[in-house]
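Before I ask anything, here is the structure I am working with.
Yeah, one chain of the complex is gone here, protein chain that is, but the others are all in their spots.
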Amino acid sequence: MSDSNNAHNVSYLDYKGQYKGLSAWIFSTDHKRIGLLYLYTMLAFFSVGAILGLLMKTELIAPGATIMGPKAYNALFTLHGIIMIFIIVVPGLPAVFGNFFLPIMIGAKDVAFPRLNLLSWWLYVIGILIVLTSQFLGDGPPDTGWTFYAPYSFQTPANVLPAVFGAFVMGFSSILTGINFVVTIHRMRAPGMTWFKMPLFPWTLYGTAWIQILATPVIGITLLLIVAERLLGIGIFDPALGGDPILYQHLFWIYSHPAVYIMILPGMGVISEIIPVFSKKTIFGYKAIVLSTMAIAFVGYFVWGHHMFTSGMSGRALYTFSFLTFLVAIPSAIKVFNWVSTMHKGSLDMQTPFYWAVSFIFVFMIGGLTGLVLGSLATNVHVHDTHFVVAHFHYIVFGGTGYAFMAALHYWFPKMFGRMYDLGWANLGWGIFFIGFNALYLPMFFLGMQGMPRRYYDYLPDFHGGNIISSLGAWVMISGIIIIFANLIRSARHGKKTTQKNPWGGKTLEWQVETPPTLENFEEIPTIEKGPYHFGE
Amino acid sequence: MIEHRDDLASKMGMWLFIFTELLLFGMLFVVYAVYRSMHPEAFKLASEELDVVLGTFNTVILLISSMTVAMSITSIQKGNKKLAMTLLIITLVIAVVFLVNKYFEWGSKFEYGFNPGGEELLQLGHGTILFFGLYFVMTGIHAIHILIGVGLFIYVLLQLRKDKIHQTDYIWLENTGLYWHLVDLIWIFLFPLLYLIH
Partner (left out) sequence: MSQETTHIVSYKTQIFVLLALLVLTAISVAITRIEMGPFNTAAALLIASIKASIVLAWFMHLKFESRFFTVMVAAVFILFLLVILVTFFDYSYR
């Protein structure tokens, strides 16, 4: 209690608690510090994952073994997938920006269970460490791909167990974050903030949290079954003992498809925050965005089969899943319509976060529309397991979640660190990144349609041209990433200090608290009367 | 920081956790449903290998333990700490008895070589192998949950003794109770699906 006075006027970055030095961070239950812990962990592993990706693209710059052989390539795409999916994009936006801004945006002092929140981060780190041991211990790094498809995943001599178990532990972390967010949103909204006065980023976090709660246990049990299969030979996925490997695919995608919405929904939330602020206009169709968020969360649970169109499902299952997949495209398209309509006749303020948000819409459209090509049966069979798929999900996962992450980082950076980044470098980084990104992934669509399969270190000479463009694009994109991160890291430490509460003119609550926020965010919990995007037109 | 207590939030958190558990076991039931639909006869025959008397006995004591833990919440609400502790100890004992029974049940299966990868089992058809694979996985994960329950009961008992849990602050007991009912709930479905196939 003696600190409570302190907690109202000292920034969370300077606050002196019970611990000092590193311990003041890794044992802190402050949601803002936990958010930054996730951010630093993710940036570290994103760098690793990006370098792995760069190595793969370099391997593909010419046919044949360029810098590595098949074994190394298989290990690389497996580790790249595990890192990027389980360590970066699944926790991604909720763990970093959700933790940091959800309580502030709904007018709370912290999440509902701060200690549980810290436990989530610890489980996350422990999960990462377990995954990493798979690379160094035993019989070589796993080569199954991040999907761990049966029966190969329990037959390969490679060290699959720690990778699977690490993913299981990270799933636990994800579930706890989800529980925390749902309870926080239900119980801790500021007085007057009714459900439909809640900003859209918390809304998307709410939908995401429900998927985290209801889908993650599915991957938990599936991975445990793989462990049991490997250790005990229970036969559940082993065709030699009567098991059905396609059932593994069902279970895996019952989680992993909703997981795509865990990745993308909060990204849509971020974009829905940024677009109105930089258009100086109320968001168009607030309720439509909310309802489409919940619709995506719900329908997205039942479309998993579109990953298995060539696996040997029954015909009826095929067209059921195809139909459901088309259904889920509708709410996504509604959102794009809302964002574009918000910008229409707005007074646009062209700043870095807005560049990221607009380019998000562009790449998300490409990713989404090519998703329809994959959702319809006939075209899917043609491009299944080709580079077309690789291009599609990078446009969605990297183009969607990744761009939204960058947008969020540039949007909230001054609030988080109390310093401003260099806008010139930030814009330059964005431009180079955007060019490199499209040069990298766009040719993959064409390569896939020509028939270049994914997950091979080698290819026919016919595919050489597209691969050269793609590989060069990878180098351009990495240069962009280096500029962006160098600028942000430098600015976080030496950038121009700012205490300006509201640099962009936002209307949500995080722009009304101190910069950087104090330990308890609000001196007095505000009472909400107006909707979240009241620009007073 | 000012501690604030919100029991309803804690309870809501516990329910959300229960949902994750329901879906975790739920997926095992999906696997069960798929394989039973493929091998109905083999599942029926394999099920007859299980000891219905032992299974019924475990069902009955687990239901009783659900009642005792629910009653211990009633007693703490009425301020009767001693009764609450007694009821919890009864629950704890039942949990252990359940595990001991399970140990003997599993033991006899191992003796006959019906364990996963066991020699006898591999001689039999696919349906039987899958049934016993599922039997061990489902009852095994259920038993792990019972074990966690035992740990929780010990913790709650210690907290009760130290008066950390009392008439106006018993959310830990309440949530432990919810967890225990979940374990019971899962068993209510496991029992007929594994032991009583006809």
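We just call them A and B in the order they show up, numbering each chain from 1.
The working rule: a residue touches a chain if its C-beta (ideal position, glycine included) is under 8 Å from a C-beta of that chain, and two chains touch if they have at least 3 such contacts.
Keep in mind that what you see is a predicted model, and the values were worked out from it rather than measured.
Asker: For the chain not shown, which residue from A:Arg33, A:Lys57, A:His80 or A:His250 touches it across the whole complex?
Answerer: Once the missing chain is taken into account, the touching residue is A:His250.
Asker: Can you say which of B:Trp106, B:Trp172 or B:Phe189 touches the chain missing from this structure?
Answerer: Per the contact definition at the top, the residue touching the missing chain is B:Phe189.
Asker: Spell out, residue by residue, where the missing chain touches chain B.
Answerer: 4-9, 11-12, 15, 19, 22-23, 26, 29-30, 33-34, 37-38, 52, 56, 59-60, 63-64, 66-67, 70-71, 73-74, 77-78, 177-178, 181, 184-185, 188-189, 191-193, 196-198
Asker: Residues on chain A that touch the omitted chain in the whole complex?
Answerer: Within chain A, the residues that touch the unshown chain are 187, 214, 246, 250, 254, 301-302, 305, 313-317, 320-321.
We take it that only the chains that are shown with their structure count from here on.
Asker: Residues of chain A touching chain B in their complex?
Answerer: Interface residues on chain A, with respect to chain B: 1, 3-4, 7, 109-110, 112-113, 116, 175, 178-180, 182-183, 186-188, 213-218, 220-222, 224-225, 228, 232-236, 241-244, 247, 250-251, 254, 519-520.
Asker: Which stretch or stretches of chain B touch chain A in the complex?
Answerer: Counting only chain B, the residues touching chain A are 1-2, 6, 8-10, 12-13, 16-17, 19-21, 23-25, 27-28, 30-31, 34-35, 38-39, 116-117, 122, 125-127, 129-130, 133-134, 136-137, 141.
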